[in-house]
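All protein chains of the complex are present and in place, except for one that has been dropped.
Going by the order they are written in, the chains are A, B and C; count residues from 1 in each one.
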Amino acid sequence: MPESITTMQIIETWLAVGFTLMIYTFLYKDNPIFKLGEYIYVGLTAGYAVCYAWFTVIWPDLIYPLYRALTVSFHIKQWEKPLESHENLWLIIPLVLGILMLTRFSSKFNWLSRYTLAFIMGSVSGMSIPLVVSANIFKQMVPTLNPFWGPEVTIFQTINTCLILVGVIAVLIYFFFSVEHKGAVNKVARLGIFYMMVSFGAAFGYTVMARESLVIGRVTKLIKWASPDYYYATIILLFIIIGLVVLTELFSSRGERTE
Amino acid sequence: MIKRQLPLLIAFAMGVIFIIQFFIPHQISQDLLTWVNKWLMIIGGISLLLGIYSLLNFHYLQIFRNKPGWGFSLIMFFSFLISVVVGFTPSLINVILPLPESSVQSAEQVKEWYRITGLKDGSSLDWIFRHGITPLSATMFSIIGFFIASAAFRAFRARSLEATLLLLAAVFIMLGQTPLGGMLWSGIPDIMTWILSTPNTAAKRAILFGIAMGSISFSLKIIFGIERAYLGGKN
Amino acid sequence: MTSEPKFHIIRWVIFALVALAIIIPVIVSEKIKLPDTSSRVVKNIYDKIESLPAGSPIILSIDFDPSSDEELRPMTMAILRHVFRKKLRVIGMTIWSPQSSGLMGDIFTTAAKMENKQDGLDYVIMPFKPGGSSVILNLSQDIFFTYPKDYKDKSTKELPVLKGIRTLKDMKYAMCISAGNAVDVWIVYGKEKGKMPLGAGCTAVMATDYYPYLQSGQLVGLMGGIGAAAQYESLIGEKGIATERMKPQTVVHSLIIILIVVGNIVYFTRRRKG
Partner (left out) sequence: MNKMMPWFRILFLGLISLLGFNNDIFAQNTLVSPQDFTAFDTPNDAGGSVSLTWRVVPENNKPEVPYLILAATAPDGPWFEQTTLVNLKSDYPQYFGLSASNKLWSYCEITDFKQSLTDDNPKPITATTYFKLAVTDGSKTLGFSSVVSAMHQGNWFDASKINILIFVVIFSFVIMFFISLARKNPDLFIRRIPGLDAIEEAIGRATEMGKPILYLNGLDGMGSLSTIAATSILGKVARKVANYDSQIKVPCRDPIVMSVCQEVVREAYLEAGRPDAYNQDNIFFITDDQFAYAAAVDGLMVRHKPAANLYMGYYYAESLLLAETGAAIGAIQIAGTDSITQLPFFITTCDYTLMGEELYAASAYLSREPLQTGSLKGQDFTKGLIILILILGSLASTAGITFLVNLFKTF
């Protein structure tokens, strides 16, 4: 095992341990060490987002095909193979819409960005309506319409079918906006709240496991990295970071309190 | 007119087109959907400039106005630059050394080749992602494991019937998922199954119905120009 | 919500307890022994496989890719070892992605090595075919036509493991382990066409969506995440990685429940005092 760990891996491990512990200091309270980790995190991801957008969208889906389509269609370079069909000239539309979005930098022309926004909002709204009807209404409706009893239905299933139907109706009545929650409506709506509370409690309890497994994963790695193979990365960095947090605490409590 | 009515008209037209599009199986209509989805991604990519400007401008002002904590902003700049420089170095090299024409067979290959140099396993940007961003993300994500405990401690008090139901459901599920539940009472896993399959299903379905109602009517209001907050000012 | 110092101290105590409840069990893992219990939904799958006579053909659809490998591999391993021990004939397939075939090959070979089973004789791995539901519909007509060749490019008609099998209806049991919507596809098409008992495995987060199918009898059993895998490991008496991971999990769950109980006791005693 030890001989298979390269120097590069040691560096990577120390980096990972350092970042992990920096973020964990937030559990104590906000402190400059966490702030450092946070700013590095924001910087790295923002930079990564730029590269990612460039490598996966802007260059391969916009600039390159458009360049190819333009050069081929206007016969600027006739020796080039027509790699892209003329269809790609349509890409001028998103290019223009994107540039209109950038008019927000100007206070005089920023109203032009509304065209882009209207394009996005209109498309999104239109796309979502039939999808929502299909996924949220129709697909939920069919399994709810179960027979109460029948040849293959046990008494237990009958009870559950009734309970589900009652629950769906009660929760739907809770969501009625134009009826005052008084009298019978209030009682049914309250039943709906009971159903929702059981459901939320269940979902909460269910998620605990998934979230704790993340901590377990992290802790297991930290323990692995505390071994001599990694030059006690976790132990050394733990002491350094705790020391730094204590130091900054002492410093800030003595000095002026800054934001 | 150009400033106010035309955008509303665009929203209306796009909305109606895409409602109809859903019901047309023809290739043209499928292509339209693919294309517009791609366009939305492209617009998002271009708009990232706005976001990056906002971020950098904020930290630039922090540094140059000598605000407290400006050093952190400097670090933000620095790590941003690391990502960008490391990410774009291979593609800059690509610009200097043009594509070998003979090896290029199709446009797809060119795109793929380009994608690979930037983001492939083992590229320098990938190294940053794996050893810089991933540990930070995983740790931040795992903090929820601690927060969920303190949230449970504070919120699960049997103050009312509603709160008691919330508490009981959570406790039963937590018990039912580990060997602990079965050890205490063999019925606990069955209760867990029942809670998840009956009351939970009912509540979820009804909430989904509600969301559907709300979001469809909201979409309709956008298409018909009743909901126009996103367009902002009148002038 | 308060922002008084006491509030923060309680939070720190909780965080420290959670950390300890994870660190200690991870370090002294060997010394902790969990009781062997299992929920009915998991035990049903075990019982079903246990009830099948040796040589019964079953289908295992591995519909996840490397991103869910960590969560779903332990349960796949446990089930595979169980079916291998029962001397069942296993047909491994996927309707999810080309990556799943490679993953499946890896899992099957590892499990086969442990249980001394041979490719082609005790199990077969089919390559990925696109089409989802139509692949299953075709299986209900003819397995050899749907998969003329296996993962290793051998003609399926010559494989001893597939002797006497022709369609999905010949299967005695099917199981889909998925990180996406493959379970739904199997319920709608596989169960409908093959009429065989169907079991499902999925990630813990998705499991809640499939509980209604248990109630309606469309699924015999359901395995959600590492917890179910640990139960299965204890059922077959092969404690593995899932059991290891359940140890700190159980301790943390107990801690959170104790915290809730303590919180309520404090709350009610305070309220009584006024």
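By our rule, a residue touches a chain if its C-beta (ideal position, glycine included) is under 8 Å from a C-beta of that chain, and two chains touch if they have at least 3 such contacts.
All of these numbers come straight from a predicted model, not from anything done at the bench.
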Chains on display which the left-out chain touches in the complete complex: A, B, C
Selected from A:I58, A:V168 or A:I216 as touching the chain missing from the view: A:V168
Chain not shown: contacting residue from C:H8, C:K152, C:K195 or C:R271: C:H8
Which of C:E70, C:D106 or C:D142 contacts the chain that the document leaves out: C:D142
Touching residue (missing chain; options A:Q9, A:S106 or A:S134): A:S134
Touching the absent chain when the full complex is considered, from B:I42, B:I75, B:L136 or B:L175: B:L136
Contact footprint on chain A, counting only the chain that is left out: 23, 26, 29-30, 34-35, 37-38, 41-42, 44-46, 48-49, 101, 104, 113, 117, 120-121, 124-125, 128-130, 133-134, 137-139, 141-142, 144-150, 161, 165, 168-169, 172-173, 175-181, 196, 200-201, 203-204, 207, 211, 259
Touch residues of chain B, complete complex, unshown partner: 19, 22-30, 40, 43-44, 47-52, 54-55, 57-58, 61, 133, 136-137, 140-141, 143-144, 147-148, 150-152, 154-156, 166, 204, 207-211, 213-222, 224, 226-227, 229-234
Contacts of chain C with the absent chain, listed as residue ranges: 1-3, 7-8, 11, 137-138, 140-142, 145-146, 148, 166-167, 193, 205
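One rule holds in what follows: only the chains that are shown with their structure count from here on.
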Geometric centre distance via CA averages, chain C-chain B, whole Å: 28
Euclidean distance of C-alpha centroids - chain A vs chain B, Å: 4
Chain A and chain C, separation of their C-alpha mean positions in angstrom: 25
Touching two or more other chains - residues of chain A: 27, 160, 202-203, 206-209, 212, 215
Two or more partner chains touched - positions in chain B: 145-146, 148, 152, 167, 170-171, 174, 177-178, 196-198, 200-201
Residue ranges of chain C touching chain B (in the complex, touch as defined): 10-11, 14-15, 17-19, 34-41, 207-208, 211-212, 214-215, 227, 230-231, 234, 246, 249-250, 252-257, 259-260, 262-264, 267-268
Complex contact set, residues of chain A against chain C: 27-29, 143, 146, 152, 157, 160, 202-203, 206-210, 212-213, 215-216, 219-220, 223
Footprint of chain A on chain C - complex, ascending: 8, 12, 15, 18-19, 22-23, 26-27, 204-205, 207-208, 212, 215-217, 225-227, 245, 248-249, 252-253, 256
